[in-house]
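Some notes on the structure that comes next.
All protein chains but one are shown at their positions in the complex.
On to chain A.
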């Protein structure tokens, strides 16, 4: 009797390299304050953002994703031919189908890699790392490219006071592969669809089809509701990710939360009781909130600027529209 073969698992996985690409234009608070009747001071005080990076009309989300992915592959010493799966997390790919990941795989010479998009908004990168870790350890893929990419400036309303002024454009990519030592702790993830309207698109494509006068859909959020959820319910998730990885706050060198708002970051750091020795990613100050791209962008910056180094243990947590969240402890590449 023939015995079914299953994929051969491997013990450990790790992030081999990270790449980052930011929108090429620096947009100041003064540049956007007029239509929302705000000011540089108000935006800094509420969000910590001084500038955000945005791309012009000639650049789309896949261009940003491709640039970040190429940098990650170069840093890993790999090419597209080595990639077995491409996971793209984005909410700003303009086509319902085909996926951005399949187009990206072709551009990178990663055919015939498995390729698919995930919709997990600001938690998307951490969702992707969790999936890549599982794919590699289960033996379904040897090298997985995880990309968080957003051109959020395509979905903003300059007169919106809830979220548009926070948002920037960028992409961050990670190559995940097999490892001789543990490199990605268990992913703690979940969702709370009861708060689906807390961060949302103004109207659906079907509603736009019925009433074209509604215009292009853009993003909105219930800021205080999201602030409360993120500030006070995400710390226990991050703490659980540390516990499941068998580490404590004293073992962590780096904390990279989703770059939503510095006041959320400060509150989560406080709730977690992280010691002052832990370096905290604060890329939001210059880059803005780039949703799925924000964790790899902040991580790449800490590594590039020497605030973090290869081998450091980093706690990362993404959270956002859905609502969804995911956290894990990783060894930095």
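The rule we apply is simple: a contact is a pair of C-beta atoms (placed from the backbone, for glycine too) under 8 Å apart; a residue touches a chain by one contact, two chains touch by 3 or more; residues count from 1.
The rule is simple: contacts and distances are computed from a predicted model.
Q: The chain that is not shown, which UniProt protein name from "Acyl carrier protein", "Predicted Zn-dependent protease or its inactivated homolog", "Iron complex transport system permease protein" or "Cell division ATP-binding protein FtsE" does it carry?
A: Choosing among "Acyl carrier protein", "Predicted Zn-dependent protease or its inactivated homolog", "Iron complex transport system permease protein" or "Cell division ATP-binding protein FtsE", the correct UniProt name is "Acyl carrier protein".
Q: Of A:57, A:112, A:193 or A:224, which one is in contact with the hidden chain?
A: A:224
Q: Specify the residue from the set A:44, A:203 or A:263 that touches the hidden chain.
A: Of the candidates A:44, A:203 or A:263, A:263 is in touch with the missing chain.
Q: Using the document's contact rule, name the residues of chain A that touch the chain not shown here.
A: 45-46, 222-225, 227-228, 231-232, 261, 263, 267
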